[in-house]
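A protein chain is absent from this complex, but the other protein chains hold their places.
The block that comes next holds subunit A.
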Amino acid sequence: MGTSLKNRIILLCVGLVLLTSMASLVSFWWSTSHFNERQVQQDLKVAQNVYQQYLKAKERLLVTAATVLTADFGFKQAVATRDADTIRSVLYNHSQRIDADLMLLLDVHGKMISANQVDIVLPDDSRALMKALLANGERSTFIVISGKLYQAIILPIKAPRTIAFSIVGFAIDETVALELKDLTSMEMSFIGHASGLKASSIMEYPSEQGLLGYIHGQRLNRWFKEHPVFISAEVPLAALESNPISVVLSADLSRHYQEFDQLVLTIILLSCGTIVLGFIASGILANNLTTPLQQLTVMAKQFAQGNYLATLTETKPSKEICELVDAFHEMGEDIQTREKQIRFQARHDNLTGFYNRSAALDLLSKHLSGSEQFYLVAIDIKGLRHINDKLGPRVGDSCIQAVAERMKSVTEAMKGFNARLGGDEFLTVLSAKPGSTKQACVTQLLSLLTDCYTIQGLDITLRFSVGVVCYPEQAQTPDDLIRRALIAVDTAAHAGDEVYYYQDGEDEEHLERLQIIDELKQALIADDGQLFMTYQPKLNLNNQQIDKVESLIRWKRSNGDWVSPELFIDLAEQSGLIVELTQWVVSTVVMQVSEWLSQGLTMKAAINVSAQDIADDGFLPHLKRILADNTVPANLITIELTERDMIENEAKGIAVLQALKSLGVMISLDDYGVGQTSLGRLKMLPIDELKLDKVFILKLDESHQDQCIVHSTITLGHQLGFCVVAEGVENQPSLDLLEQMKCDYAQGYHLSRPLAAADFSKWLGRYHEVG
C-alpha cells in the first residue's frame, strides 16, 4: 500500500504544494522581514528629518517672534525704564501674541528682571545659562527651567546698546511629542538626562521601569521568540552641557509585527488550503488513474482464467485507458485464437486432423465411462516406407490423408473416433453393433480401406495390418486398450496377416519381454556373472585335435531362472542392446583365449555376430583394441554370421567383412543351407568357412539325402577354398561319415555340450587322456 500509484501521486502533489508553500513562505519571510527592517530604518530617518524640520520651523518662529519683540520700541522703552508692571504686561502680551510658553527678561548680568509666568525660578548660574544660550546664537537651545523643557532662544534688547536679554521659548511637552507623533508616526520622547525630565508621546509606562527602560526593554513574545517592541534612535539636541537633552524616536514595531503575522498566517492558511485542495485533486486524479488500472488487473486475472469477455465497468474511462482496454481485448481475442489453435494442435494430428495419442487416451477414458461395448482397432499401413522412399514423402502424406478420409467416413457412421498415433499407425474406435460380430465390423472397415486410392494421379493399392481389441472384455483402461491393440497390429504385421485379434495374455508376454530386456541391460552393466560364456569344442577331423571352440552366451538370472539364448538375443536385437552384448561377448572370449594362451593352450574361438553388430561402426575398432590389449592373434578368432545377417545391408556388410579379413580374423557363414544364400552370392562373400546347418547333420547317419547334401556341400566348400564345419553331430556314425566326407570340423553333443571355461578345460584334459 505504501508504494501504490495512488499514494505516490498524492504524495507527489502534496509534497510539491508543500515545498512551494514552504519556499514562498520562507522567501516571503526573509524579504518581508528585511523590507520591514529597512522600512523601519527609513521611517526613522524620515521621522528624524520631519522632527528636525518641525523644530527648525519652531525655532524660526521663535527667532522671528523674539526678534520682533526685542526690536519693538515700546518694549525697549519699557525695559529701559525698568517699569516692572509694564514689562510684565508686555511680556505676557507678547507671549500671547507669539504663543510662546516662556518669556524671560534678564539684565545684562543674567539677573531676571521679569517673566511671563509667576513662579519661574532661574537656576543659580543663570549667567552661565545666558552665556550658553548666547553661544548658540540664533539657534534654539533646549533648556530646562522650573522642571519644564523649553526650546528657547536668547536675544539681546538693544536701545541701541544691549540693555537686557530676552529668553523666549516654547514648551516641549507631551502635546508637542504627540503632535510630532502625528507627523512622523513615531513615538517621540524628549529626555533630559541630568534632570530626568521626560516629555513623551508614550503616556503609559510602568513607573518603576522608567521611560527609557520601557522603550528599550519592552518585548513582544511572538514566534517563540522575544522581539523588541520599539526600534529607537536617540538624537542629541542642542542643550546645555550641564543638562544634555536628547530626543528618542521610537518606531513601534507591534503594528508591523501584527501586519507581518497576519500575512504569514494568511499564507499558511492559503498553503493549507492548497495542500488540502492538492490532496483532494491528486486523490481524484489518482483514483481516476488507478481505478481503471485495478479493473484492468481484474480483467487480466479473468483473462488468465480464460474469461476473455471481461470488460471495464468504468463509466468514463480516459482515452488511454480505452486504448489499453481495446488492446487488452485484442490481446484476449488473439490469445483465445492461439489457445484454440494450440489446444487443437495439442490434441490433434496436423496432417489428418485426427486426435493424437494423448487426446485419444482422454477420449478413450470418456468412452470407458459408458457401458457401451466397442472395438479398438489399430491400423497400420503396410509398406508406407517404400511409398515414401520411392514416390516421395508428399505422396506418402497424401496416402495417409486419403486413408484418414476413408476412416472418417466409416467411423462417422459408427459413432466412433479416429486417432493417428504416428507414422502409419491409426487407431479407430468402432461401436459394437448389436447382432453384428467384430469380424463383420472389421471386414467392413477393411473392405473400404483396401479399395484403390488415386493419389496425385497415381492409382495406389494399399495394404493394411489391423489389430483388434474388444472392450470391455480384453482391456479396461485406455493405456491397456491402446497397448494391446498395438501388440495385435504388430503381431499382424509380423505374421503378415491382415487382421489379428488380440489374444488374452499377449500383453503380459510382451511386458515380460520388456522386463527381460531391462534385466539384460542391468546384467550387462553389473557384469556380475549372470551372463557367462560357454564353449562348445570343435574337433579338427584332419588331425583329430580339439583346436577350436564356438563361444555361446548363457544367462542365468539372479533369481536362478535360465533365459533361453534365442529369446534374449532376439530381444537384444530388437531393442538394439545386441551391440553392447556382442562387445561384452567379444571382450570375454578374447580374454578367455588370451588366458588359454597363457596356459599354453592355443584354442581358436568362434563368436556369433548379428547384422546389427556388423553395421555398428564401433564393432571393428573395439575388436581390434581388445585383440591388441590381450595380445591375441587375430587368426584365433572366427566371426560367425548367419546368411540372413550377411545379406542385410550387403554392401556395408561386405566392406566390414573385408576389413575383418584383412585384420586376420576368420569369417564363417553360419547355418549354411537353410537360408537364401545363392551360390552366386557365396562366390562373392569374403568368407573362410562354411558352417553347415545342424538340420543336415542331426540325422546324417539315417538320411541318404542329408548325406548327399552334406557330401556335395563339403566338396563345393573345399573347391571354393572354404573350410567346412558340421554342427549338431549327435553320434559316432555321423562323425565317421563326416570324416569320410573330409569335413574339416565337427561339433555337437556327441563330442560335448557347450561348457563353461573351467569345465571345458577339464573336459579337454579328459578327452586327450581318452583320445
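By definition in this document, contacts are C-beta pairs under 8 Å (C-beta built on N, C-alpha and C of every residue); 3 or more make two chains touch, one makes a residue touch a chain; residues count from 1.
Note that contacts and distances are computed from a predicted model.
> One chain is missing here; what is its name in UniProt, given the choices "Methylamine utilization protein", "Phosphoribosylformylglycinamidine synthase subunit PurQ", "Helix-turn-helix transcriptional regulator" or "Phosphonate transport system permease protein"?
"Methylamine utilization protein"
> For the full complex, which residue in A:Q48, A:T67, A:S246 or A:S703 touches the chain that was left out?
A:T67
> From the list A:T81, A:S195, A:S358 or A:T477, pick the residue that touches the absent chain.
A:T81
> Have a look at A:E37, A:D125, A:E138 or A:E226 and name the one touching the chain we're not showing.
In the full complex, the listed residue that touches the missing chain is A:E138.
> What residues on subunit A make contact with the chain left out of this view?
These residues touch the chain not displayed: 56, 60, 63-64, 67, 71, 73, 76-77, 80-81, 138, 156, 158-163.
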